[in-house]
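Below are the structure tokens for one structure; questions will follow.
What follows is part of the complex, with its chains left where they were.
To keep things simple, chains are lettered A, B and C as they appear, and every chain counts its residues starting from 1.
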Amino acid sequence: MSLERIADSSPATEEDTVWKEETGWLDRVPRAAKMLFVFAVFILLWDLVTRFGMVSRIILPTPYETLKDLIFVGKNLLTGQYMLGALWITLKEVFYGFLLAMLIGFTLGVIVGETAFGEQAIMPYLVAIDTMPKVAFAPLFVAWLGFDIDSKVALAAFIATFPIVVGTAAGLHSADVNSRNLFRTMGASRWQTLIKMKLPMALPQVFTGLKIGSVGVMAGAITGEFLGGGKGFGELIRTAASQLNTPRVFSLILYLSIIGLAIFTLVSFAQRRIVFWQKDRVSTGGEG
Amino acid sequence: MPAAAALTETPPLGAPVYQLRNVGKTYARNAIKALDSVNLTLTQGSFSSVIGSSGCGKSTLLKIMSGLIPPSTGRVVLQGKPVTGPRRDIGMMFQQATLFPWRTTLENIVLPIEIRDGKAAAKAARDKARALLELVGLKGFENTYPGELSGGMAQRASICRMLITEPAVLLLDEPFSALDELTRDFMNMELQRICTSRNATAFLVTHSIPEAVILSDVVYVMKPRPGHIAEVVEIDLPRPRTLDMMTTPKFGAIVEHIRSRLDKEAFI
Amino acid sequence: QELTKVTFVQPSPSAINSFNVFVAIGEGFFAEEGLDVTVESINGSGPVLQALSSGQAQFGRPGPGPVLAARGRDVDAVFIYNFAAKSNFGIVVPNDSAVQSPADLKGTVIGTGTADGAEVGFARNVLKGSGLEEGTDYTFLTVGDGGPATAAFSSGEMQAYSASTADAAILNQRGVAVRDITPGEYARFFGNGFITMGDTIRNNPELVEKFVRAIYRGHIFALDDANRDKVLAHMAAGNPQESEDPAFAAALFDAVRSKTIPVDMTNGYGYQPPEVWEEWQQVQLAAGELTAPLPDLTAAYTNEFTLKVNGSQN
């Protein structure tokens, strides 16, 4: 048997066939520039639509009117005037609503994900309830909980609960057979298996549910304010809408969407901290 | 050279710790007969392997031995007591290391103690866990999270987790088959070293004939439909085994013998 | 003959609240004018004004307050027919309440329905007339309509409710007995009526006249008790569900109808007294719904068509 070693590292006399992978020019544009571009196109279209009277101003204000109002609302908020109070109320509703949704969603999620009874006998009803227009329940909450923030908290929680249930249940199902067997061979009780293995394993999907829920909780609070009074941001929007003050409606909504984004970001941040072992995926928003 | 197998059971080399008599298993309401009348005895400090084609019932056998599933017929006795569920004196290891990413290596290793005896006992077992980590060459990785361990390192940590409760027998279901072959050879030598140093009784499921031969005192050859032990091969290579032995003619002959017993059609 | 397609938009799905329109449809008064009217229901006066200004509808039935607010934003909506001439708002209290007059409401919470602002302004106006100031003597609580209002009464969260005529009637029908404590003099603050856009009046006065004539005829027809069964049938055709319970529908119809008869009949049905428009403007200014008086309040309404069709002109 003969062996042979190549050490022929004499410099190549022919030219190298090194080639470059193509990258589109678009890939080289910085992200901020792209975002700005989309923003500019959007504003331009908006401006054109309003400028040429394609739609009445009391339905769609011009970008400029909206900007002016954004500044006005911003000043009002910063100087701690009445809008700050309203914002504070809405934020409280969102906060407590989310807390409540997490509590209920998590509990139901564990029941549904962990017990055959929950999955077979409770989940179908939860799905059925989720397909109902939840708005219709607002008066019920008002009747029970009054016109204070409680009824809005309830509606916000109601809307945000379902995704958390689904996330938790799906997460509990994600425990692989190896981990289950391992825990069984260790003689772990059902409770230990749940606490020490299934729940931590469910966390990534729990957070997916929390992200979807975080968007819903905002919608819930505002809807609650629309239908059940109170003195929050929803009331400001409602008043502005009834006065046909559309620029105000738009700027209030924009502030709400900023808050919504902030909550979403907060949940994502919490996820990165708590589920520190989860590898980053290409993020595509809502589904995380 | 391997000779034809005798029909009688040889007396155990050490004291018998594990005894299976007539163990059978049918799945899916008696539709699938996974195991049929398996008999075997493991002796103290011995290393045995079971080899066979995919689906021949190896994992089923191991699950029954570990008390994860009940047999349909027959009797499983470990250290004089029948096995009727997961037991403390059994250590088990699976193909995947299955370390939990939210616990450090050390916390993973003391997990069985934590589950059986609570947090305080787990805390007390930390020194023991550190000693085990040193044994498998993972000193310094106590507070590392499993995400930062390589496949081989993770499997070694899971060996520690198995050993921390000082089980009388180790049941290993293809523990290293997810590793590449070079790493696997190395891990097998580690496994031998650990078993010897603790005088542990081991029972290994594998797909690899050389792996079975290099590690075992006895190799059980299983055949499917229904799963049964078709042949018992004693390996009288000297101990400790080294990877060099894999190139000796004797080793080659045993491998060849076992290979000839496994009909190829089963592996398509 | 080709009929002209016209869309009328009302602020609630109730047919009874726009009974003259449905009578005019049912009796063919619109057809006689060459009009084919489609009725759409949306949610409140604000959206009605938005629908008109976007050209999706030609006629609507909002409250006077929102119309003034819209004009404050350069929306050229013009009131053309006073329908709820005796006001369709009122302050109501539970039947067994000790409260007898607005003055008794000192130190209480008063619920308001929709956020149209008009009823808030109306209530504020009534209470001011009794010497009560918002904030110090009483507070408003937006409770919405229907169910929540009932709950607010029973939970004691509000002691009075500034409601529309229809809301109060429905509460009574559903067993929540309420009593209107609004002093009679406030009946001059008329409520929802018919509007169109200034453009329409300038470009197509004939259309407006035809529309007003038809609804006027519908109004008169419905006021005649001899036609009662026919009218109720037209209501049922307009919104079958609303009239599923005939007794309920009839009671509601009576309550709504009674409010459409003006106190002062000198100018006939549909007439809008300019001095009340002045008062409405003052109410809106006081409530902050208007930041400044309109440059020309008289442009907000016209009696031209009403007077022409009801015969009071000559």
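Everything below uses one rule, namely that a residue touches a chain if its C-beta (ideal position, glycine included) is under 8 Å from a C-beta of that chain, and two chains touch if they have at least 3 such contacts.
Everything quoted here is computed from the prediction, not taken from an experiment.
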Assembly formula [one copy per chain kind displayed, counts for the whole file]: A x2, B x2, C x1
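Quick note on the criterion: only the chains that are shown with their structure count from here on.
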Category of the chain touch graph - line, ring, star, complete, other: line
Innermost chain by mean C-alpha position: A
Chain whose average C-alpha position is farthest from chain A's own: B
Pair of chains with maximal C-beta contact number: A-C
Whole-Å separation of chain centres (CA-atom averages), chain B against chain C: 85
Distance between the centres, which are taken as Cα means, of chain B and chain A, whole angstrom: 47
Mean-CA-position distance for chain C and chain A (Å): 42
Multi-chain contact sites of chain A, meaning residues that touch two or more partners: none
Multi-partner residues of chain B (each touching 2 or more other chains): none
Touching residues on chain B, where the partner in the complex is chain A: 63, 66-68, 85-88, 90, 92, 94-96, 98, 100-102, 111-112, 114-116, 145-147
Complex interface listing, chain C residues touching chain A: 44-46, 49-50, 53-55, 66, 69-70, 73-75, 114-117, 141-144, 146-148, 150-152, 155, 157, 289
Chain B-facing residues of chain A, complex: 176, 178-179, 181-188, 192, 196-197, 200-201, 276-277
